[in-house]
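Removed: one protein chain of the complex. Kept in place: all other protein chains.
Showing chain A:
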Amino acid sequence: MALKIVKGSIDRMFDKNLQDLVRGIRNHKEEEAKYISTCIDEIKQELKQDNIAVKANAVCKLTYLQMLGYDVSWAAFNIVEVMSSSKFTYKRIGYLAASQCFHESTDVIMLTTNQIRKDLSSPNQYDTGVALTGLSCFVTPDLARDLANDIMTLMSHTKPYIRKKAVLIMYKVFLKYPESLRPAFPRLKEKLEDPDPGVQSAAVNVICELARRNPKNYLSLAPLFFKLMTSSTNNWVLIKIIKLFGALTPLEPRLGKKLIEPLTNLIHSTSAMSLLYECVNTVIAVLISLSSGMPNHSASIQLCVQKLRILIEDSDQNLKYLGLLAMSKILKTHPKSVQSHKDLILQCLDDKDESIRLRALDLLYGMVSKKNLMEIVKKLMLHVDKAEGTTYRDELLTKIIDICSQSNYQYITNFEWYISILVELTRLEGTRHGHLIASQMLDVAIRVKAIRGFAVAQMATLLDNAHLLTGNVQRKGICEVLYAAAWICGEFSEHLENPMQTLEAMLRPKVATLPGHIQAVYVQNAAKLFATVLKSGEGSADSTAAQEMMIERLPLFVQSANLEVQERASCILQLVKYIQKLQQKDVEIAEEVIALFAGELNPVAPKAQKKVPVPEGLDLDAWINEPPSESESEDEQPRAIFSKEEPKYSRPRHTEVDEKELAKRREVRKQEQASNPFYIKSSPSSQKVYQEGPGVEHIPVVQIDLTVPLKVPGLPMSDQYVKLEEERRQKDRADKKKKEKKKRKEKRGGGRGKKHDSGPESEEDITPAHMVDIVTEEMPENALPSDDDDKDPNDPHKALDIDLDKPLADNEKLPVRSHRAAEVLKSPTEDEDEPVVQSEETSVVAAPPTSTTSEVSDLDFWLSNAPVPSNAQEAAPVAADPVPEAASGAAPDSEPEEPKDTEAEETPMSNYCLLAENSYIKMMLEDADQVNDIQGNLQDGSQVVVSVIFENKCESFLKSMEFNVLDSLNSKLQRPEGSGAHDALSVPFQLPPGVSNEARFVFTMQSIVMPQKLKGTLTFIVKNEDSSTHEKLEFKLHFTCSSYLITTPCYSDAFAKLLESGDLKCSSVKLEGISMPFHHLLAKICFHHHFSVVERIDSCASMYSRSIQGHHVCLLVKTSEQTVSIDAKCDEPTLLGNVLDEIKQTFSQC
């Protein structure tokens, strides 16, 4: 025995440790694999020994090898052995190895459950620590289920070190075992208010991660997080919370309103870029979720854009990149604010960093308008010429096309310009996007009828100069445009000036070197051209020449190796021959030939097929015949517009070399010609076609780098159009001004004329150069609107979409170890363990069924409060929490009654009431709410913001909604500057069927002492598929005096001073037969009339509120039996009287 141990120790001395291994590997760079395989053999020997130190050393080395990419899964069991060592040194290594090497499919993991549990409850906090750390990496669903309860216990450990880790790991547990979320959540929530900041931040982390995935279940936590946000100074925590709010606001627009102010404050004050960036991002998200129309929101957007500009201007590439990224988010909703920074973004196109250039390109996409499209594209074209590297150039090319073609060519005013841009793009060398340009050419030529003449002329020139496109081998991709050119020339051949010339160009022998599918199109369209020539003059010289040309040249294509080309060519050849024969017999045949190609092709919408409605009674899944025993269904491949064709083997090799050679010769010759003043430049079409010479392979070929962009002669440059367009617009403007002047002159006699200032040109002023009718894509009749559900069913976070407000059911408890462990462990947490489990059970019983409703109304209440960030939460708990902090000792008796009253509480607490409704639309009015900035409004009259929710109840589309209110002397609807006093405000959105949206309207009030009723109308257009009708809905807006009150917290001493001052007038009211508990009564007053509780003693409470014009309103509410008496004081008796009437009314309704 002794001997064995001695031997073990001596062995150990000679064993390699990790350092030796690393050194060894570094010394054997040449034969690393061999060296490592000997090392692995050694390790295997070491693992066979009993000595745990040797084993641990071996495992440590294995962990290193694992990182280098060697498979160590065979040692999994040894790792478990080392993990279970009682010594921390080895345990640490064991857990590290496990966390690096184990994954879900490692089968020994299930052996570890008891060991981990033992370590979790170890008296040594570092044992527990390593176990938790390790577990976070290799937790499996089984481990999560078995250990969830143990970890939950650790969340209340005495040491913050353990609590922190336990809280964080719960997130991994939830992911693996979603059932644990509900039982563990209450405790997790508790940890948000843990005294240790580390634990608190861990809890924030976990809840934020959970909430980001399923925000709607966490809405009720908003007030708590709001409090944390306004009180925390830890940037890490703040970032998480702000991100969480970003996820919550789309679900609750009112939350957004509340957030804007603290967020803008943070933006102004913080020096941490990461926090600033997060705030800006969230403000953007908030503003996107709010509908526009709030006056102070444009300020927030401006602030964001300003800050982002600073980021973009920074020399730090990272900030620049992020600035651009965030800018593109603003762009989607507020394009105008971003457009003013066009200069900056264009500058970024010159940045050294490609990723920044690409971001800038993304932004440009959204910034174009009719006005600046040409200018932007011109800049981009310059960049195309300058760009190094084909990837970036290709990216530019696709972006140019994207920018121009977006939303159905919305921004293109001049399609001639666009066609010439496309033609210019064909000069690009080595681009892969020939097919993209081609499909644009086709699309424009087909859909913009007015442009066909021009397009055909351009395409004919392209065909004529096809050699420039195909000449260079590098330019393979671009020859796709010839496909489009040939098709356009053939299909719209009636627009061709000189069809003979184009026909000749299409039948040149060189065409046979093009890819098969392009040749096929050439042949087919040559036939169309032929038909046109024939029609233009049967028996004329042209037509006979055309005939001869066809008969002479087509046989070349008949021999083509490409089946499609061959088939079409031989068909057409026979056809031409037959026509010739008929013509010799003097038969008039042109009409019949043209009939072969009659009819127009219309574009079909990409989703048309999907949208064909299934006829009634047709079951697509039912078998028509009995299914065959083993069906071999071959899925039909979707056919692309252009079949990608691999070069055929049969094509002779030397043609390619020949191509290069030709290009070279041509280039040399061109340069000669260019420098020779005596050379009379021929038209490009007359260029000779070179014959293949034998033995060209031997000639050494030098690749010429064509730095000079090839210019296709005879083509107009797009720049010309920019100039032309500029002139045209100027002329337009001048014309308009003249007209305006005339009008003004005419009007001057009439007296008052509206002033139009012809300042900056607006979008609508730009008239398109041609009357362009864009043919819309065809859809099948009765197409169904379909929504594509794109939620990923495999998302692990989907399982965590769990309602957390529902009380726990009995079967939801976490599995607790039921059998007795063999050894009883002594642990510091054990004492705590028992009561914890118990309290879990009791909470199941005691949890009042109110939690859902009270949580919701809590949130509602909190949201409807005036946002006074530092104090808001003080007032918040009053509504739902029956025991406010100020009077916690007061009403323990009323607690058990609570469940009974919940139904009563549920309904009236809703914040929205019906305003008006008809069969088309429903208008819901949110409790009139004050403008955020209270101080600012105290002097200059007062503003009240009304939120109206419009809900489309019918099957049709509602648009052009206009909201109008008959102003009274006292209250006026705020209208944009320049509009008349009776003009309607247009609602800034349209409503598809079933959709609702919220709009806000600002009213200015002169006096607030009296309630107001305003009559209004909403007009809108109901648009059906075939008709549209004007509809009207009348409503009455009721401004109560309570809606002029702002919940303002007040301290009891200030309150006492106010009462003593003697400036206040007194009034009182008595309510009879009120049976609700006192705290509900207070909550109601707080909620509906915007009061806050100052102090509460037993059945007596003082309350305070302030009007938007600064009137103080104080209440003393007393209750005895079923009578409630309210004594009130206010410096404005009329207002007070009205408020009291309103309170009375509130309680008479229930």
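Throughout what follows, a contact is a pair of C-beta atoms (placed from the backbone, for glycine too) under 8 Å apart; a residue touches a chain by one contact, two chains touch by 3 or more; residues count from 1.
Basically, contacts and distances are computed from a predicted model.
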### Summary
Its UniProt record identifies the chain omitted here, from "GPI transamidase component PIG-T", "Translation initiation factor eIF2B subunit alpha", "AP complex subunit sigma" or "AP-1 complex subunit gamma-2", as "AP complex subunit sigma"
### Task
Would you indicate which residue among A:68, A:541, A:601 or A:981 is in contact with the undisplayed chain?
A:68
### Task
Can you work out which residue in A:38, A:89 or A:540 touches the chain that's missing from view?
A:89
### Touching residues on chain A - with respect to the absent chain
1-2, 5-6, 9-10, 13, 18-19, 22, 60, 63-64, 67-69, 71, 73, 87-89, 92-93, 96, 99-100, 103-105, 124, 126, 129-130, 132-133, 136-138, 161, 164-165, 168-169, 171-172, 198, 201-202, 205-206, 209, 212, 234-236, 239, 243, 246-247, 273-274, 277-278, 317-318, 320-322, 352-356
